[in-house]
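With one protein chain withheld, the remaining protein chains of the complex are depicted in position.
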Amino acid sequence: MLTQSELHQLEDKCIQECAPACAAACPIHVDVRTVMAEISRGDFCAALKGLKKALPYPGIIGRICPQPCGAVCKRGEVGDAISLAALERACADWGDFTETPRVLPKRGKRVAIVGGGLSGLTAAFDLARKGYGAVIYEAVDCLGGSLWSFPEQVLPPHIIHGELAIVAQVGVQVRLNVPVHHDGLAGLRSEFDAVYLAIGASGETFDLALNEQGRIYIDPATFATSQDGIFAGGSLLRSVAEWSPIQSVSDGRRAAISIDRYLQKASLTASRINEGAYLTRLYTNTQGVAPLPRVQMASPAGGYSREEASQEAKRCLLCECMECVKVCEYLAHYGSYPKKYAREIFNNLSIVMGARPGNLFTNSCSLCGLCGAVCPTGLDMGAVVKDARRTMVKQKRMPPSAHEFALRDMQFSNSDKFTLTRNPPGAARSEYVFFPGCQLAGSSPSYVERVYGDLREKLGDVGLMLGCCGAPADWAGRVDLFQSALASWQSQYGQLGTPRVIVACSSCYQVFKANLPGVDLISLWELYDTPGWLDTLPAAVGGRPSAVSVHDPCTTRHESGIQDSVRKILRRMGYQIEELPLSREKTECCSYGGLMWLANRDLAQAAVRRRIAESQADYVTYCAVCRDFFAAHGKRALHLLDLIYGRDLNELAERRSPGYSSRHENRVRLKRKLLKDVWGEDMDGQSSYEDIRLIIAADVQERLEQRLILVEDIQKVIEFAERTGSKLLNRATGRWLARHRPDNVTYWVEYTPQGDAFVVHNAYSHRMEIVEDAKI
Amino acid sequence: MNEPTGQAQQTEWMCVKCGLPLESAQVKVAYLGNAYPVKLLKCPKCGLVLVPEELALGKMVEVEKTLEDK
Partner (left out) sequence: MIAGASHCVYEQPAVRDVTGDTIRPGGLTLTDRALALCPLPTGARVLDVGCGPGATVEHLRAAHHFDAFGLDASALLLQSGRCRNAALSVIQAAGERLPIADKRLDAIFAECSLSVMADADRVLEEFGRTLKGDGILVLSDVYARNPNGVSALRHLPLDACLRGAMSRQQVADKLHAHGFHVVVWEDHSEALKHLAAQLIMACGSMQQFWQRVTPAGEAVDTRQAIRQAKPGYYLSIARKI
């Protein structure tokens, strides 16, 4: 299970909550995104209020800010950067927000600020609000400093006076016409508890230590000078060319933070990262965004009108990341993003007693890794979720019904009914072994026979192994079952003399590659891509689609070699490929992965419908389940083997997915047929219940599929009932009703005999047990 | 406690093995260590209890999910 520190690392990887580029680059971190949204809605009052949280004088800055945000604005990649300063001015022009900012109660300490320019004003403003007595000493007869150097048309005097009134509103005292020179500093320092020097580019250095440029030296993180209790900032730190009003505001703010800490004897340096401008980690995709130019002002001197401002603000992309959420039905469904999800999962696992609402969330992920492939930092939610499932199992808190049906299916595939390990007839060892996997065998057993035959013809000593690789157990977090499936596979494999393993299923490929590094693997598709192979194979005759879209199974995500081979095969066969937008490394899962289809049926169906809507062309895939899931939702889908061995592609594209019971039956029959045809052996006898013959109407079959009830489950019930006589009769209908509980589920079957078979009318099941049931 | 709806009369159901009609009885159904009383039809001789489809697919499934935290 994740530790707290590992959780924090994970949360940190998700950049969704990182500031947009503009806000990060802004030296005072205006919440641009929120303000833009408010302006687009025409709510200038809310926008002004939001702006004033960071910026006390938007009317001034809006007219003169050099806009460091503009250089990094993402809209600048698709059109012109947002005219943020002009919009700030528009807020001041059209918004109405005159609430006096909250001021904390007086703390009794006093700070002298030398210089009434932007830097000094901001420091004084912030310190006064924090409850300190702030006094500005200004050399001339009004506040504003270098603001007065701007032409009147750019920054009218009445704007300066009006905007700076806020400083007095919060209780800052001002001493005009009181210059302070180097001989006055000591006195000021003893009269006040701290001093902030913001005298601008006057050249006065107050006998303080200087830097290489001959300006007052300050610690860049704290703005402290060489003398205790004396801080400095603003344009006195910079050359004329470097002067920036917004930088001065930022210096003043940051110096105020330092002075506040200094006066409280707290650390001047702790947790001050990203206080000033920085480059954000947020990633925002601008692909597909239509470029838009800046909105023009009808009257530049008057700034943006309300309507113009609204239009300009609407150009803002409202930057965020959400790359993974954009491509994943699961991540989108729960309405949040990985940073929050990781914490949800962690919290859910930490609940020791009581209900765990996060269980379904943890069991709904397909573990496909698409998020990791598109995430700018590579955060793979699937890895987090899989680990969480293992923890749930370890804590004995995994809901039994989440994965049981799939685990039983795996158990069946690894039972005597299906497993087989053989060298080719007459050979003592195998050079290759073909492992088709349980799903291809369950869905298209005849192709397994054909492929095996062709492999033997082309490669010689090819053995055969039938079984399940254990992927369902791995996905369910059942480390115990997974390890034992792998161990069992390995011991059987060992009997064949460690041949190269030819794998048809990419899930098996992924499992073996990750867990059995010593085994030499090759994908069936890479073999079929061998030059000359396909020429000798028949190609399908009827119903060839003109163009196809390739669906790469999610477990081939990092196997570009296999993906290439499949495409080369298709081209060699003369098919035109229309690539899906999300393919190869970015392919989507059909919902089989992670047992999503079983744990969260509704979400899985939404995922399939999303995938099949992405192209009108027929889909070609090379995983039996992907193909079947798409076809089950009405999408024309073909398996690569259909194109190689099939006859009527039209029919094959629309073939319905075989039901769960059929899959079991197909596997058993495949083993029996291969044993007989290839090795001349007869399979062991069937269990008694397999002799029970059933007659099931189509609508009843449909119901059984929905309810995850297999034919063999029904056979077991009827066999039990007939053998023991334990059954009920409904006198009104004349039908029998019997029940049997082989494992954790009780199955009820309503049936009537017909000749030597039984007609099945209905079946249902439940997990709850009757306490004090019949003695049989 | 609650009569299972959908079962019209008790005498409609018979236990084939014992040849007797089922009778209404108080039984307990349990899951994950929690038991709940319910009135169901039961054979008076061998004790075979009928769980009707409506109960299995209705209340039982919801209780199973609630207790499993699904």
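Every chain is named by a letter (A and B) in the order it is written, and numbering of its residues begins at 1.
Assume contacts are C-beta pairs under 8 Å (C-beta built on N, C-alpha and C of every residue); 3 or more make two chains touch, one makes a residue touch a chain.
Just so you know, these numbers come straight off a predicted model, no measurement behind them.
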Exercise for the section: Just name the one of B:Val27, B:Cys43 or B:Val63 that touches the chain not displayed here. Expected result: B:Val63
Handout entry: Sole residue of A:Gly108, A:Pro357 or A:Gly494 that reaches the chain not shown, by the stated touch rule
Key = A:Pro357
Problem - Where the missing chain touches subunit B, by residue - result: 1-2, 29, 34, 36, 38, 58-59, 62-63, 66-67, 69
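Here is the rule we use: only the chains that are shown with their structure count from here on.
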Completion exercise
Listed in rising order, subunit B residues that touch subunit A in their complex are 8, 11-17, 22, 27-31, 35, 40, 43, 46-51, 53, 55-57, 60-61, 63-65, 68-70
Completion exercise
subunit A contacts subunit B in the complex at 355-357, 359-360, 397, 399-402, 724-732, 736-737, 739, 746, 748, 762, 764-776
